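Up next is chain A:
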Amino acid sequence: MVVANRRTDKNSIMTTVPYLAGALILAIIPLFLSRYGQGLMTRFLIFALFAMSYNVVFGYAGLLSLGHAAFFGAGGYAVALLKLHYNVDLFWITAPFGLLLATFVAALFGIVALRVTGIYFLLVTFALGQMLYSLAWNVKWLSSKGMQGITGINLPDLGIPGFSLDTTSFYYMVLICFIISCILLYRLVRSPFGLALVGIREDESRMEAVGYNVWLYKYTALVISGAFAGIAGVLFAYYNFFVSPNHLGIATSFLPMVMAIMGGLGTFLGPVIGAAVFIFVETFASIFLPQRWPLILGGLFVLTIMFAREGIGVYLWKIWEKVSHRYGIVEG
Partner candidate 1 sequence: MKLNQTKGSEKSTWASTDSSTILKLADIHTYYGESYVLHGVSMAVSEGSIVALLGRNGMGKTTSIRSIIGFTPPRAGVVWFKGKDITNLKPYRIAKMGVGLIPQGRKILPSLSVKENLTMAARRRGKAIEWTLDRVYSQFPILEKRAYLKGDLLSGGEQQMLAVGRALMTNPDLLLMDEPSEGLAPKIVRDIGTIIGQLKEQGLSILLVEQNLPLALGVSDHVFIISKGTIVYESSPDELEKNEAIKVKYLCAT
Partner candidate 2 sequence: MSWFVINLLNGVSYGMVLFLIASGMSIVLGAMGITNLAHGAFYMVGAFVGWTVAVKLGATLGLGILAGGLAAGLVGLAMERGLLRHLYKQPNEQVLLTFGFVYILSNVCLWVWGGWPRMPFTAKFLTGSFEIMGRAYPKARIAIILFGLILGVGLWWLQDRTRMGAIVRAGMDDKETTMGLGINLELAFAVIFFISSFIAGAAGVIGAQLLGVRTDLGMEVLLLALIVIIVGGVGSIQGALLGGILIGVIDAFGKALFPQMAMFTMYLTMIIVLIVRPTGLLGRKI
């Protein structure tokens, strides 16, 4: 597992350069892409956010959860239900509602799941997630007519007269949400609270002894993480135009987990890298080898584990450190 090996007094150019470069690329690249490419980028940003939110509980607090889709799905269903039953499209209503619903679900989950630790936490969160999944299957109110899931969602209405979103502007809207979330999450993991999560991951009983209410930290982390997952879910519903029970269930829960591990757990940017690798490999493998893409994806997981155990993100970071030393961006 990756250590949050922070260097409190490290040269700031070295750390900021990759971030700024990343932001710049995200801002400019879509201009050169087709609408499909923009869509793919949008999808990537949404899942990167989802994976980052997951990283807070898993990577930082060390809680291996298999029910994170519940929060993501809750955000999505909030949007979909508002549209289906009340025909509300206005982003400024749907987004806060989605956020609240996801937070609420996370708050409920936490009460049940945080009574146990380790592998049992994984099992309990899995059970809770599947419970919501089966609700979404069976409760008619949670589906459009003639299907399981809710369809008919359009791009969000921002309430600006004379302006409606298209693929490109929606991408930028997602990018803004993503960057704001990134800044918040970055500050979160660098804060005393964030460091406390790492401490809890390493040794709960010592944390108690030096004055931390461990349960409360874990609970808060889960709820905050649920909120960010909820935002990702809201954006996803708009991107995807419909939500299905699957978005609450285990298949979706696996995604942020795989992305976070693949990119580098407990590192800030790891999940983003993981999401990028996952989304793009999956997409292109399935375009070029429609029948064999699962093999490629599965193989990729295995290779990552065997050759970049700490995650692809950490691997790249190490290369960057080497390069930046060699070219004197940072004095060694």
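The candidates were selected such that all candidates are chains of the complex that A comes from, given by their letters.
The rule we apply is simple: a residue touches a chain if its C-beta (ideal position, glycine included) is under 8 Å from a C-beta of that chain, and two chains touch if they have at least 3 such contacts; residues count from 1.
All of these numbers come straight from a predicted model, not from anything done at the bench.
Chemist: Touching chain A in this complex, which is it: 1 or 2?
Modeler: 2
Chemist: Of all residues in chain A, which touch candidate 2 in the complex?
Modeler: 1, 58, 64, 112, 115-120, 122-124, 126-128, 130-131, 134, 137-138, 250-251, 254, 257-258, 261-262, 265, 291-292, 294-295, 297-302, 304-306, 309
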